[in-house]
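First up is the structure itself, then whatever we jot down about it.
With one protein chain held back, the other chains of the complex are shown just where they sit.
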Amino acid sequence: MFPTKKVQSLIGQKIQVEVKGGKHILEGTLESADEYLNMHLTSTVEIVDGEISTSLGSVVLRGNNIIIINPIEN
Amino acid sequence: MFPTKKVQSLIGQKIQVEVKGGKHILEGTLESADEYLNMHLTSTVEIVDGEISTSLGSVVLRGNNIIIINPIEN
Amino acid sequence: MFPTKKVQSLIGQKIQVEVKGGKHILEGTLESADEYLNMHLTSTVEIVDGEISTSLGSVVLRGNNIIIINPIEN
Amino acid sequence: MFPTKKVQSLIGQKIQVEVKGGKHILEGTLESADEYLNMHLTSTVEIVDGEISTSLGSVVLRGNNIIIINPIEN
Amino acid sequence: MFPTKKVQSLIGQKIQVEVKGGKHILEGTLESADEYLNMHLTSTVEIVDGEISTSLGSVVLRGNNIIIINPIEN
Partner (left out) sequence: MFPTKKVQSLIGQKIQVEVKGGKHILEGTLESADEYLNMHLTSTVEIVDGEISTSLGSVVLRGNNIIIINPIEN
């Protein structure tokens, strides 16, 4: 399965995403993803040192700033 | 809803945007956004440590340098 | 007005631009901008701590390394 | 062989990948790769100081944040 | 004149280029540039603290990693 299809197969599931910038690890439910791996997550939380640090709710992530996408419990 | 459509659904609303560079958090009213997630914000302020630091007014943001888009009060 | 149109509406005006790299703030007159937000500025100066630091004259900026575009006195 | 074809020739093999961000070295089995060098790896582990640090399992990597792709035992 | 045309008008001239990475300032003669602002420079030198530090000769620069292009003596 191609990488973008793999990501789309995760829609509705909880994923962990590492993004550039403030060294964020985000966890949320994948609502949608497009061919650029732009993503819409809901119930998103930021994880710092393995703990929930901040609740962000609904967020959109720009695909080019996403480094690693990791399904939770996989 | 695709991520870029989700962003366009926020036009007219206040959003928070994390951009690369000086670790900025910006808040402003989303005037327009295109398919690359380039954005035009008005009444934009920079947030440092949760407080308004600088008033920037009308700004254009280059999509590829936007990390996280977060509707305010969502 | 779409973000790239907003930028093109600023041609002939003084703008402030934050670019990646040495944490530059540049000010100059916008001569031209294309759909990628590549820009040609003239009478460009670098601003450090709110003061003019270096006079750069005519410069071309690569769009993807531009973070924030801010019309001056707007 | 073109670079993207070279990568696709590694499908099914273990590869080492250096990605941007937290200076990760990842090792895993290449499941798929597309023309942008987006990749799906399985049995992925993070390597720190030459040792396995964290087990990540199945991950998708955004191509633009991949710096070096290195077949293992090549 | 569009930004990429402005750059092409500099072919044959000495330019200064700031690139990402080791905070390089490079100076060289612009041999060619394409629509992505990829560039071929000859007689290239690296400038550190306003002095020539290293002679690099003929180099190709990837456009997306170029921040500022500055004609010399302009």
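Order of writing sets the chain letters: A, B, C, D and E. Residues in each chain are counted from 1.
The rule we apply is simple: contacts are C-beta pairs under 8 Å (C-beta built on N, C-alpha and C of every residue); 3 or more make two chains touch, one makes a residue touch a chain.
Owing to the predicted nature of the structure, the values given are computational and were not obtained by experimental measurement.
J.: Could you tell me which shown chains are touched by the chain that is not displayed?
T.: Computed over the complete complex, the missing chain touches D, E.
J.: Where does chain E touch the missing chain, residue by residue?
T.: Its contact residues with the unshown chain are 19-22, 24, 26, 31-34, 38-40, 56-62, 64-65.
J.: Name every residue on chain D in touch with the hidden partner chain.
T.: 1-4, 6-7, 18, 20, 23, 37, 63-64, 66-71, 74
Simple rule for what comes next: only the chains that are shown with their structure count from here on.
J.: Could you run down the chains that neighbour chain B and chain D together?
T.: Chains touching both chain B and chain D: A.
J.: Where each step is a move between two chains that touch, what is the least number of such steps from chain A to chain D?
T.: 1
J.: With chain centres taken as the means of their Cα atoms, state the distance from chain C to chain E in Å.
T.: 19
J.: Can you work out the whole-Å distance between the CA centroids of chain D and chain E?
T.: One centre to the other, that is 32 Å.
J.: Using the touch rule from the top of the page, what residues of chain D touch 2 or more other chains?
T.: none
J.: Should the pattern of chain-chain touching be classed as line, ring, star, complete or other?
T.: line
J.: Every pair of chains that touch: which are they?
T.: Every pair of chains meeting the touch criterion: A-B, A-D, B-C, C-E.
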